[in-house]
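Note that one protein chain is taken out, while the other chains of the complex remain in position.
We just call them A and B in the order they show up, numbering each chain from 1.
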Amino acid sequence: MEKIKIENLSFSYDKKNEAIKNLDLTIKSGKWIAVVGHNGSGKSTLAKLLVGLLVPDKGSIYIDGLLMNEENIQEIRKRIGIVFQNPDNQFVGVTVKHDIAFGLENQQVPQPEMVKLIEEYSEVVGMSAYLNKEPHQLSGGQKQRVAIAGALAMNQDIMIFDEATSMLDPEGTKDITDFIIRLNKDFNKTILTITHDLEFARKADEIIVMNEGEVMFLGTPNIIFENSKILKEIDLDIPFGLQVYESAKEDETLNKQKELVEALWEYSLNK
Amino acid sequence: MNNIVIGQYIPGDSWIYKIDPRIKLSALVILLVTTFLLNSFLLMSMMFVLMIIMFLSSSVPFMKMIRGLKPLMFLLTFTFFIQIFSVRTGKLLFEQQMYISYSSLGAIAGIIVLYFGLKRFTRFRVTYFLLMVLLAFVVQALLPYGPISEYTFQIYEGGLSQTGFFLFRIIIVVILSSLLTFTTMPTDITNGLESLLKPLKVIRFPVSELAMMLSLTLRFIPTLLEETGKIMKAQASRGVDFNESKFKDKVSQVISLLIPIFVVSFKRAEDLANAMEARGYIVGGKRTKIDLMKFRMIDLVAIVVCFGLLSLSILLRTGVIAIAL
Partner (left out) sequence: MGIQFKQVSYAYRGVKNERYEAILNINLEIKDGEFVAIIGHTGSGKTTLVQHMNALLEPTKGEVQIFNYRLPKKKKEKVGPIRKCVGLVFQFPEYQLFEETVLKDIMFGPKNFGLTNEEAEVKAREAAQLVGLTEEILSKSPFRISGGQMRRVAIAGILAMEPDILVLDEPTRGLDPQGSKEIMALFKELHVNHHKTIVLISHDMNIVSQYASRILVMDSGHVVFDGKRDDLFNHPQFDAFHLARPHAYEQMIHLSQQLNIPFKPVYTKGELLEHLKEVYHE
């Protein structure tokens, strides 16, 4: 089932330089796609287009088979949620409880139902003891967890994470990345993670490499990393283990050592 | 990070906490109007006693209220003296010859120096202040040496009751507003306001949007405070001395604080707008609310009592009824 379908999408901010150029993309239900690329490659622009925050110059976006337009954008927003990079700048509510409620209030969910949903999903993200806490009393990771709870409560099948961990410390990052994995595996959400962390991207079902507004390469992590030259061309760093393996293969002393090369390859698969 | 809390809410359990915020807000307004309609010391004292009882039954810690009055000490003392000196009606209760002389002026100067000098060592600043003021007057009674002029310090019954009138009135206002802020969560105040102003929607007044703006402001004040602190430290690390310096330096100092705050805030506004829109917020759209406001018996009783007091004060003011003692 095609959850997201993008046809011939083009967009430019200033009508001069195209941020997205003739993009075609299909994402199936339940898949986890990682979008990687440099700042300026169009990744964040794509995310904003998918939730209707930007209107394309050309092309179409279909969410759940619905063609995105002004009339049905609110209906589409019930199906696709987004967690942004800055934990503070998306935390709307005065307390955790109020923030999780925000999206539900917008959808006019009846109050008793809201109470249940908030209880349930704050529990899922481990923030049920913090319902009355104010955002400045929370860490970045906790705020992002609240954002996730809000999206879960709205029962959105598709979730986009736009560099959701780049402003977090290592603990927070691990926290959120673990959640994202759970969302895909346990909750069956269709996930799009926008990141420049290739270590995290390799856990996804597929990786899309974007460069200058176009999809440069699309494939499973293994295929992508087998063609790591492409990544190097656009200055993206491949995971450490893989770098070691690649360098070893090119070294005359080392590439003759079968056992070593094997071990390095094996190691690179996980690291 | 944990040092700031929005508003002055103190958790508690008494009857005041159980009243609907709309009723509390309305009660505040009604009781303030009632208070300002009273025009005699007797009535004001009765209202004052009523307020004290209300306060004591509210389980709000006494010290919090006292602290709320501290900033007003100057005003209260000033009012006290103005009234005492100017009103000369009724029975003369007290009379004392006061001397403005070189010795008494010198002593007053000494007291002022002592006050500022010892200020940092005292913990009970207000009491200390009042003590010094009292001393300044005692000194005028006791030191006639090197006379310049004299006056008679007289306390009339009228003066005392006028003073009492104004003092009690100011304190009642403080008690009423503090009771509101101590016993109502900021979100409830916003909800109450939004609900009370709903009728204005008829004339296209953007009530819900205003309420959303209010609640976003509440939400971001602590965050902004923290960020301001960080920027101050960052600029201090670049040599800005916020404590000292000439006036012209102050201008560039303030700019070095204001501009970063503005920039951060504009970016924040943009991000927030995107997040809110992505989460389905429509300006002017219908929304449900997570916070419930229920009108209960206690609310009915409270509003009836308030209206009762208001009616009483209107009747007394317009002379329809009078209290005979």
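Rule of thumb we're sticking to: a contact is a pair of C-beta atoms (placed from the backbone, for glycine too) under 8 Å apart; a residue touches a chain by one contact, two chains touch by 3 or more.
Keep in mind it's a predicted model, so treat the numbers as computed, not measured.
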Sole contact to the chain not displayed, among A:Asp14, A:Glu70 or A:Asp235: A:Asp235
Selected residue (touches chain absent from view) among B:Val133, B:Val207 or B:Val240: B:Val240
Selected from B:Met73, B:Ile231 or B:Ile298 as touching the chain missing from the view: B:Ile231
Residues of chain A in contact with the chain not shown: 38-39, 139, 166-167, 169-171, 196, 235, 237, 240-241, 243-244, 247-248, 251, 253-254, 257, 259-260, 263-264, 267, 271
Missing-partner contacts on chain B, residue numbers: 2-5, 227, 230-231, 233-241, 244, 255-256, 259-260, 263-264
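Criterion: only the chains that are shown with their structure count from here on.
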Distance between the centres, which are taken as Cα means, of chain B and chain A, whole angstrom: 49
Interface residues, chain A side, partner chain B - complex: 48, 51-53, 74, 77-78, 81-82, 84, 86, 88-95, 97-98, 101-111, 114-115, 118, 134-137, 150, 154
Complex contact set, residues of chain B against chain A: 1-2, 4-6, 186-187, 215-216, 218-219, 222-223, 226, 267-268, 271-272, 274-282, 285-292
